[in-house]
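Then we have subunit A:
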Amino acid sequence: MPLLRARALCKTYGTVQAVRGVNFRLDENSYVTLLGPSGCGKTSILRMIGGFEEVSSGLLELDGAKLNDVAASARPVNTVFQSYALFPHLSVLENVGFGLRYKGVGRAAIREKARAALETVQMGAMADRRPRQLSGGQQQRVALARAIVNEPRLLLLDEPLSALDRRMRKDMQIELKDLQRRLKMTFLHVTHDQEEAFALSDRIVVMRDGIIEQQGAPDAIYRRPETAYVADFIGGAACVPGRIASQAAEGYRIETALGQFAAPGVAGLRPGAEAVLCLRPEQLRIDPEGPIAARVTHVVYRGAEWLVELEAAGVALALTTAHDAIPEIGADLRLGFDPAQVWIARAETGEAAQ
Partner candidate 1 sequence: MSARVGTYLAAPVMAFLIALCVTPLLILFAYSFFRVDFVAISYDPSFANYAKIAGSATYRGLILKAFGSGALVAAITAVIGYPVAWFIAKRAGAMKSALLTLLLVPLYSGDLVRVFAWRVLLGAEGVINRSLIWAGVTDAPIQGLLFSPLATHIALTYNYLPFMVIGLWLAFESLDDAWLEAAADLGAKGPSRFARVVLPLTSPGLIAGGLMVFVMVVGDYLTPQLLGGASGITVISAINDLFGTAFDWPLGSAIAWTMLAILMAFFALGAVLIRRSSLVGGA
Partner candidate 2 sequence: MDRRLFLKSALAGTALGAFGPAGRALAATDLLWMTWENLAKDDYLQPFLDGSDVALTKTFIGTDDEQFAKLRAGGASSVDLITPGLDKVSYYTASDLLQPIDFEKVPNANLLYDTFKKTGLGKVDGQTYGIPFYWGINPIVYRADLMDEEPDWSVFFEGDKYNGKLAMRDYALEGIMIAAMYLGIPRDEMFQMDDKQLAEVKKVLMIQKSKLRTYWNSIGDLTNLFATGEVVCAFSWVPPYYDLKEKGLDMGMAKPKQGVIGWCDTIAVPKGVEGARRDAVFELVNYLLGPTYGKKLAYGGPYAQSTSAARDEIDAEQQEKIFIKDLSVMDSFVWKENPPRYNDWVALWNEVKAS
């Protein structure tokens, strides 16, 4: 039995449909990320699970029991809020011990457990401070301790790292993953940062406009995007529109403005169907013998490499290249790629089958 199951879950605000009938499940002891741009409905899903928003229609089940009408205070679920929402009038220790009172824990035991939780997030030394005396990263850790000390069945994290600087974010990512493994708890983490999602997740749920585009293991999402949207959003791939010509041994033959190519792709495409050829920057290379003629439009320095943006037969492409081979803007080049490494995805959007 999955820990949590969502069936045909919907959320509407007035006439706006924020979540439009999504289905997903969370397994025990897993780290799952809801990934998507702002406004895609991921936060609404989190808030419905937390009990802060009513479910408009559909079903939420926790451990097989309906969760829809259970008050937030009665759910075995705790949340790390985006703004941390630490109580400013209470000390760090009191913040962490806040929820234990409702679990029938004695006064002395509350202090002990709260201290232990603070040690877990390396904040033991700050127990007597007030939240406003802490840095953002420290507040983040306290918020985490305040949630996990209650030993919830499910921990919800609402963009928890978005207010941190890049360096701190990297450190916290490692710690979060580590913490989840140690506690053997299920974490549901909402983010718009795909790098963060890859670093943390056992499973990623990619959302767009209130529906799920694709869900699965990070590697599968990256290598085998089911839709043009996922290919673009996750891998930054250029999606060259085309039409399936025929089935091929390891995939399909696809007809595009750049020519006809044979490549592996998502299952279920029929000849004549619209599809896209996904070309990620690291898959394209400059090759005088290559099949694609392109002209350089921009060159962007990215530290470890250069990103070269090009245009070929009206299609925008990009590739990465090393320092010693930087083409001029306006130069005509020929490009090539290994067809076995690229991927053909559906052109249209729509919730993927589970």
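Candidate selection criterion: all candidates are chains of the complex that A comes from, given by their letters.
We adopt the following convention: a contact is a pair of C-beta atoms (placed from the backbone, for glycine too) under 8 Å apart; a residue touches a chain by one contact, two chains touch by 3 or more; residues count from 1.
Note that the structure is a prediction, hence the values are computed from the model and not measured.
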Complex partner of subunit A (touching, any copy) among 1 or 2: 1
Of subunit A, residues touching candidate 1 in the complex: 50-52, 71-74, 77-79, 81, 83-89, 98-99, 101-103, 130-132, 146-147, 150
